[in-house]
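Heads up, one of the protein chains got dropped from this complex, but the rest are sitting where they should.
Letters are used for the chains, namely A, B, C and D, taken in the order the chains are written, and counting of residues starts over at 1 for each.
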Amino acid sequence: MPVLDIHALNVYYGESHILRNVDLSVQPGQMVCLIGRNGVGKTTLLKTIIGLLQQRSGSVRFEAKELEDLAPHQRARSGIAYVPQGREIIPQLSVKENLLLGLEALPGGLRRHRHIDPQVFELFPVLEGFLQRRGGDLSGGQQQQLAIARALLGKPKLLLLDEPTEGIQPSVVLDIERAVKRIVATTGISVLLVEQHLHFVRQADWYYAMQKGGMVASGPTAELSKDVVDRFLSV
Amino acid sequence: MITSLSVVSCSGEKKAEGGFDGEVKVGILHSRSGTMAISENTVAEAELMAIDEINAKGGVVIDGKKLKIVPVEEDGASDWPTFAEKSKKLIDQDKVAVVFGGWTSASRKAMLPVYEAKDHFLFYPIQYEGQECSKNIFYSGATPNQQAEPAVDWLLKNKGKDFFLVGSDYVYPRTANTIMKEQLKAKGGKLVGEDYLPLGNTEVAPIIAKIKQALPKGGVIVNTLNGDSNVAFFKQMKAAGITPANGYSIMSFSIAEEEIAAIGPEYLEGTFAAWNYFQSLDTPASKKFTADFKAKYGDKRVTNDPAEAAYMMVYLWAAAAEKAKSVDDNKVREALVGVSFNAPEGKVTVQPNHHVEKLVLIGEVQKDGMFKILENQGFKKPVAWNQYVPETKGFTCDWTQKRPDAGKYKM
Amino acid sequence: MNLVNTSMPRKLIFRYLPFLVFVCIALILPLLLPPFRLNLLGRFLSLGIVALGIDLIWGYTGLLSLGQGIFFALGGYALGMHLQLQNLAPGELPEFFGLYGVKTMPAFWQPFNSGIFTFFAIWIIPALVAGILGFLVFRNRIKGVYFSILTQAALLVFYNFFNGQQRLINGTNGLKTDTARFLGELVGSDGMQRNLYLLTVLVLFLAWLLCKWLIRGRFGDALIALRDDEQRLRFTGYNPTAYKTLVFVIAGALAGISGALYTVQSGIVSPQFMAVPFSIEMVIWVAVGGRGTLVGAILGALLINFAKSLISEQLPETWLFIQGALFLLVVTALPDGLVGWWRNGGPNHLLAMLGRAPKAATYPSLDLDPELKS
Amino acid sequence: MNLFLDTLFNGLAIGSVLVLAALGLAVVFGLMGVINMAHGELMMLGAYTTFVVQNLLKTGPLEGLFPIYILISIPLAFLVSGLAGLLLEATVIRRLYGRPLETLLATWGVSLILQQFVRSVSTAFALGLLLSVALGLFVHRFLPSHWWQQRWAPLLNFVNWLLASAIGIGLAASLGSVRVLDQAWFSARNIDVTAPQWLRGSIDIGSVNMPVARLFIIGLTIIALVSVNWFLQKSVWGIRIRAVTQNRSMSNCLGIPTETVDALTFLVGSGLAGVAGVAVTLLGSVGPNLGGNYIVDCFMVVVLGGVGKLLGTVLAALGIGVLSYVLGSGSLLLVWPTMPAALNELITFFATTSMAKVLVFALIVVFLQFRPAGLFPPRGRMVEV
């Protein structure tokens, strides 16, 4: 049974029809990659899953439960973590406080949990030195790392990553790729990844390709042929 | 004249309801909302009560025809320009025969040009600072020589020579204090300080500090604050120990029974006020007035000087109309001078300067929120142009004179 | 792009037709309305002018000034002072000075003897004050809420000052104009008031044209950009301070003119014009009419003031309830105001609710993209 | 020295009222970014609560508690204003987050309504209002549920509320003909809140005379400050509130129940206004206009202090307090009697309470020239002043 199952999803911005009859599913422990050119609706899809946008029709099920009526924080608490495009760090909070916020998704939230798992610092050593700095003062790439760390701290079952490597230096990109793979392998969480870097895309198990708000192709990444890439990713 | 049209005289063909032969519209223009609503509601209620009473007795009788007085109420909204606007509306749109209205001098000053420009008639019920005498306004409240001046004389005689003046920052206190300063100069008093608080302001700590500096051992404080500031003033004065018990005599000109209830008698006990009427005035007319008012508006209500003046002026107008045999404002104006009425304060008579002769009383606030009358100085004639202030000394006003400058001329 | 448009004139007529109609109606009304109502209308139209200014700074530039009353009152005072000085005998002072023992006219009154000076003072003084205030504030990059609160504080400063200075400008009482004579005629007279009404219509129309011209082109775009992301605009080479100060000055001048017209039609200018609620109300007119629409500003000023005057005639107690509820409703349900709602297809939404299906929504950005048509 | 102490105490006294009044605003505006123009009216509700408590305890079985009625009023006022604030948040503010200028307008509307409410409320009025609200909220339970899925549901809702209000107004009007029911509870008049005996006097410490009421307020302010500080720094709510204010949607995605956070913050801020309302009854008038007297001052304090900084709020309020006292009481003239004539004249000109106010505000504007974001400006690269 898939962790995430999306069926015939339609989403609008005002009167603009952005997602059209989208189907997608993520199996447990699977890393799924969503590709498509700029402006085809990838971010929109992730935002709908976390609940920032409301669907007009169709269904989004997480662990067989329909999400439609749940607010984002309820979805987060039920195990979906989201790393948005554009980082969305809380600028005036310190790095430490930003990380603490990641614990809100755990049962009991911040009230119960006050401990930041040092494992994240292994993955993102820069953060450790900057704990007292304001989140907004970090460099772009540091913020991106903070956003990923924050999401991981909530021990999610499903991780939504929207272009997580954007603006990150190559060595850290490699680290992130490795870390994500390792996390998927060791913890069995599922990942839905939006990515432009083919390198990262190929690490995934499965791909979906979007165009004009609709799902146009999917399959194991091993079968992600040059042809598909050319058709859906290049102009 | 337009106003005469407002008399719907049905020339006997069909009697109007309630046995009236027609109606006459009058305007009632007070703040029913905003800061001043607190005070002005009572005045409006007193006017309405007088109208009801007159109607109950058959209305205004002109040439044997009974005219019912129909009040047209407007809200001045505590905003001076609105008073001017609503005056225009009452005159132009509703074509009322007369307007009873206003409280603050600022609102009167705003309305005055409207009545002068349209040559209409306003009845104004509150004590004020004088220095004005309009053909188009009738003042039923006191002029300074009917309130402030006797009060200062009394203070000088009984309470001390060192005066501190506190007032709200607007026309009435500023002008009243100008007059009092001249009076003190003339009568050997000493001004030790003065300060003004913006209307509605409630932070009085600096003023209290000044009073303490100027009058460390007690003295006389004359309070012309108006509205909300009074509450803060008295509460904090008490806290700071500036109380009658410590040798301070505090005289207020705008604290009446109504305000005492709102501030709390505990804070005011032992302070003084000068008015032309107190609810505690022990005459049959006064008792009846208070009883009627309570019967009409509730037992907890109190009467006071402004209400009495408002009540009286409606009667004076009706009497003048009957005397003039017309509700036309020009005719009423001519008939008005000399008209008299048995008001709660006693028999009042309209003087040639469009003010009335008034009873001067000095009272002291009691525990129950009423005044004990300390001195009754008897009736005093109104003086519009102040005789202490050099600029207006020697000037007078007499609308029975047929001279172009009847409103202000050298005696 | 097709720059030559054959149907241009017709389009133009169509575009401007509503305004022609508006002007025509405005010109016919003096014949139909009794003087009192006409006077009301005239005053409310003059309030439309200050509302236009607010729309310019708030609706387009995002600067919510809660202090327009300052400029409004300054304009009013300028004209009020001039009228005080009309037909005085030489050496004579306006009457109120006597009350406070002032024997020589304060120097700043002198120039207001001149009609020409006053004509300029009415709008240049407010503009100047706005310029100084605006420059100081904008130079420091104070904006948003801080700007609003500062303008409100400035308003309070002016209010207290004017209120307290009996000896200079007659304090709370303000200056009255009805009994003054202008060009030999009593300002409060019906004939004069009708002329003033016509003048107001004319000025309002000109003010509207001015604003329209300002916002139509790239200047208007720059204002909107300023509202969106001032910093970015700076890096594009624009100096936001100059732009903001300029629109603030224009809004101030409009407010001054509006105040002057309002004063002569209501017969008095007093510090009440600088009361805090009045300036907030001005903003509300714009919000109700629809900000960023210009017509909305005028419409809002007219609608609310008429409602106020009618409702407070009938039920003085409920006006505050209604006014309060109105703001709530507009801000929550009609964030773009009446005109904005209309332009955004409000009526269509209503129809849609009633069962008439809305036009099928398409996704233009993708469907129109020729490159995407694979 | 004496003068110095006097100035300090009086400045502290004026300042502490400002702190207390501005504290709730500092929470609501500083942390949530909501410009609550109805803050003053929430204070007013607190003051009216005090009035009601006072009257209940004046006579009757609980008479013995009268001397401490003011202490009883504090938690009650917190509750009343807090709940009013909660209602305000749930019905209006909630739709306006991130649009600060709109909250200004909407809450201005609310302040008008609240003012008129205390003026007009009578039993008839209250019953009518209750009926309207009840009908508005519950009628739709009895309508077929599929109606509410239709496109025209919003219209139906609107009509429902319209009818509900009409019926409520009708009820109020018909009940209004009965004299007792029509009697306004408070009316437009100022009402009298008299401090208990022990709060009315003053004590002399050294040569400085300190009114007990002022000392009480100073104490209350300190307690309020400490509790608010605890709430924001030590409890988890502080971080949640700040997160939600700075990035609402992302906070929500992280699992923070933003609506609860908003509601709680607003409750606390409004409740503090209620407490301030209790305090000001000791000093000034209690009436429908009470709020209007404080609101601008409160905003100046918050802006001057730097948004979201409690310490800033405190310093700003004390600064304004001392400054208004020094200017308004003209004590400068006493310290330096030999100052040049021109300066003397200038100071005398401003040494009335109303002119001092002008000068204080002018000085604030000048001060902001040098520190545009207040005493404690927010810092960092994401901040755009």
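We adopt the following convention: contacts are C-beta pairs under 8 Å (C-beta built on N, C-alpha and C of every residue); 3 or more make two chains touch, one makes a residue touch a chain.
Rule of thumb we're sticking to: contacts and distances are computed from a predicted model.
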Chain not displayed: protein name in its UniProt record ("Urea ABC transporter ATP-binding protein UrtD", "NADH-quinone oxidoreductase subunit A", "Inner-membrane translocator" or "Phosphoribosylformylglycinamidine synthase subunit PurS"): "Urea ABC transporter ATP-binding protein UrtD"
Touching residue (missing chain; options A:N10, A:Q27, A:Q85 or A:T221): A:Q85
Those residues of chain C which, in the complete complex, touch the missing chain: 1, 213-214, 217-219, 221-222, 224-225, 227-229, 231-240, 242-243, 246, 364-365, 368-371
Touching residues (missing chain, whole complex) on chain A: 13, 16, 37-40, 43, 85-87, 126, 133, 137-142, 144-145, 163, 166-175, 178, 182, 196, 198, 233-235
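Here, only the chains that are shown with their structure count from here on.
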Geometric centre: closest chain by C-alpha means: D
Between chain B and chain A, distance of the C-alpha-averaged centres to the nearest whole Å: 75
Distance from chain C to chain A - Cα centre to Cα centre, in angstrom: 49
Mean-CA-position distance for chain D and chain B (Å): 35
Set of chain B residues in contact with two or more other chains: 33, 169, 196, 198
Contacts with 2+ other chains: residues of chain A: none
Chain C-touching residues of chain B, taken from the complex the two chains share: 32-33, 73-75, 77, 79-81, 84-85, 88-89, 92-93, 105-106, 109-110, 112-114, 116-118, 131, 169-171, 174-175, 178, 196, 198-199, 389-392
Chain B contact footprint on chain D (complex, rising order): 6, 10, 13-14, 17, 116, 119, 183, 187-195, 200-202, 209, 211-214, 280, 282-287, 289-290, 292-293, 324-325, 327-331, 334, 352-354, 356-357
Residue ranges of chain A touching chain D (in the complex, touch as defined): 50-52, 71-73, 75-77, 82, 84, 88-93, 97, 100-102, 104-106, 109-111, 134, 136-137, 150, 154
